[in-house]
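The following block contains the structure, expressed as structure tokens.
Apart from one protein chain that is not included, each protein chain of the complex appears where it belongs.
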Amino acid sequence: MIWLTGIMLVIAAAAGLLVVLSRNPKRQIFALCANGLVLSLLFFALQAPDVALSEIVVGAVVVPLLFLVALAAVAVARVRK
Amino acid sequence: MSVLPWCVAAWLFAVGIYGIATSRHYVHLVGCLSVCQSATYVLLLAVGFHWHAGPPIFYDHPPGTPAVDPVVQALVLTDIVIGATVTALLLAIVVQAHKLSGSVDPQRLRPLRPNA
Amino acid sequence: MRIRFRAAALAASAAALFPAAWAVIAAMPPFGEHVSPYGAAVNAVVPAARHVSNMVAAVNFDLRGLDTLGEESMLLCAVTGTVVLLRGARGEGTSGSAVRLPGRAIAQRSDATILVCRFAATLLFFFGVYVALHGLVTPGGGFQGGVIIASGLLLLYLGEGYAHWRSIVRGRILSFLEGAGALLFVLVGAIPLALGKAAFRNILPLGTLRDLYAGGTMVVVNAAVACAVAGGFTLILLEFMEETRAPETEREPGEGG
Partner (left out) sequence: MAPAATFLPLAVLLPLGAAAALLMLSHWLPPRSADMAATIVSLLLAVLCGWLAWRGLDQPIVHWFAGWNPASAGRPDVRLGISFAADAPSAAVSAFYALLFAASFVFSWGYFDKVHAHFHVLMLLFLAAMIGFCLTRDLFNLFVWFELMSIAAFALTAYPLRESSLEGALNFIVTNTIASFSMLMGIGILYARTGTLDFALMAHAIAGHDGALAAGGFCLLAVALMTKAAIVPFHFWLSDAHAVAPSPVSVIFSGAMVSAGCFGLFKIVIGIFPLDRAVVAFVHDGLPWFGIVTAILGGLTAWAQRHLKRLLAFSTIAHLGIVLIGVATLTPAGEAGMLLYIGGHGLIKAALFMIAGILLARFNSCDEITLYGRGRSLWPAGLAMAVGALLLANAPVGLLYRAGDVIDHAIGWRTASVAAVLSSALTGGALLRAAARIFLGCSGAPGPERNAPTEREREKSDRPLWLMLLPCCLLLALALLPADLLEPFLRRAARTLLASSNMDAAATAALRQTLPASAFLAPGLAVGLAFLSLMRRRPVSRIARAAARLEMLPFRGLDILHSGFVTDYVVWMALGLGAIAMVFSLT
């Protein structure tokens, strides 16, 4: 249990770094999704199922979706130019 | 182990700031902002955690069984909503700014250009 | 500032902060070895006092209901803000119905896709309602349920195509839902005041522990939050989706909104 929590924490730190280092925003969306999933697993490990559930629906679905749509909107505008 | 979560929180915050300061794409910058925010999640939840306690939901366990701190979890729920709302607003503005100026580079966008 | 210079400045401030940060980290209580008196008291007092089993929901909807009201107001702000920002630029006239991007082919969807999407969306919708309803008993609650409902509505888009989707999901109904949820929340706060009690005071029968109806006014607040979140998030998603196909319009410059 102790080791599991510790490993989850380290993975969360690495996932954050991955989000920052993926400079290509399209790739970053995947990193964000992964970050959301890792965080929600960590929250499960920290005995916070409520928070984990919201992190899954918000952090791993809605927010990356917003990113995706925003990137698409930027791309649409660029094509038109 | 007893300081690991605090180090992870500090690390996430610092990494997020680094990402923002060196970002060349506003959408990327918003992503880095959410990394900064995940530092606050980790910190708050870790503050309320206890090794020998279950979730603060007394459905399977009767009330009175040891449970972790529900207050910080409620705070993090609020925090998650804040993150989502700020992200939505930021991305909306980024999309509009891109339409008007044709750029999403935070090192090119600036209000009120110098006159000289 | 050049990037390299900036990174150097950041490194300098990190070096300056490191001793202080380490002092704070070292002084933090060891991880996982104590629960704050506040949390312990909530776990001890609230199940008996409010007959709910989900302490997080109890903190959110009752003990610290004011925080949640502020949080719902933030959602209100963000929704209003995105609507203003995205719709304002397109002009009010285009907001009612779908806009089609000229030159983009309408993808024909197979019947199977439509069926699966409708089925999954219905399922997701009911799952959201389930999560919201059981929020006071098991993990979940109005917020999570509301977001699930919103994403279910979005799934409908995959199946139905954009134009049809827009004719089902109407902006003004969503903003009504959002406002009504927030208003209901405010009323839950204000009505006890009229009765001479503290704001947000529980005035309904408490129900029984582990039952679907438990927690008195918390049930109402939970429903209000579910409405507001479902309406708000769908509206945000809808405005963003619209943005990917907004037509090129001549904007009159700087006409304050």
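Think of it as A, B and C in the order they're written, each chain with its own count starting at 1.
What we mean here is this: contacts are C-beta pairs under 8 Å (C-beta built on N, C-alpha and C of every residue); 3 or more make two chains touch, one makes a residue touch a chain.
Please read these numbers as outputs of a predicted model, since none were measured by experiment.
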(request) Identify the visible chains that the left-out chain touches across the whole complex. (result) B, C
(request) List the residues of chain B that touch the chain left out of this view. (result) 9, 13, 17, 20-23, 26, 29, 33, 36-37, 39-40, 43-44, 47, 71-72, 75, 78-79, 82, 85-86, 89-90, 93-94, 96-97, 100-101, 106-107, 109-116
(request) Would you write out the residues of chain C that touch the absent chain, in ascending order? (result) 1, 6, 9-10, 12-14, 16-17, 20-21, 23-24, 26-29, 36-39, 41-42, 45-46, 49, 62-67, 69-71, 73-74, 76-78, 80-81, 83-85, 87-89, 92, 172, 175-176, 178-180, 182-183, 185-187, 189-190, 193, 196-202, 251, 253-257
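Throughout what follows, only the chains that are shown with their structure count from here on.
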(message) Per the definition at the top, count C-beta pairs in contact and tell me whether A-B or A-C has more.
(response) A-B
(message) Please tell me the distance, in whole Å, between the geometric centres of chain A and chain C computed from their C-alpha atoms.
(response) 17
(request) Hunt down the residues of chain C that sit against at least two other chains at once, touch-wise. (result) 32, 54, 56, 139, 143, 233, 236, 240, 243
(request) Pull out every residue in chain A that's touching 2 or more other chains. (result) 48-51, 54, 58, 62, 66, 70, 73
(request) Name, in rising order, each residue of chain B that touches chain C in their complex. (result) 1-7, 10, 14, 17-18, 21-22, 46-51, 53, 55-59, 63-64, 66-75, 77-78, 81-82, 84-86, 88-89, 91-93, 95-96, 99, 107
(request) Sort out for me which residues of chain C touch chain B in the complex. (result) 3, 6-7, 10, 14, 21, 24-26, 28-36, 38-40, 42-44, 47-48, 53-56, 58-60, 64, 67-68, 70-71, 74-75, 77-78, 81-82, 85-86, 89, 137-139, 143, 209-210, 233, 236, 239-240, 243
(message) Looking at the complex, which residues from chain C come into contact with chain A?
(response) 32, 54, 56-57, 101, 131, 139-141, 143-144, 147-148, 150-151, 154, 233, 236-237, 240-241, 243-246, 248
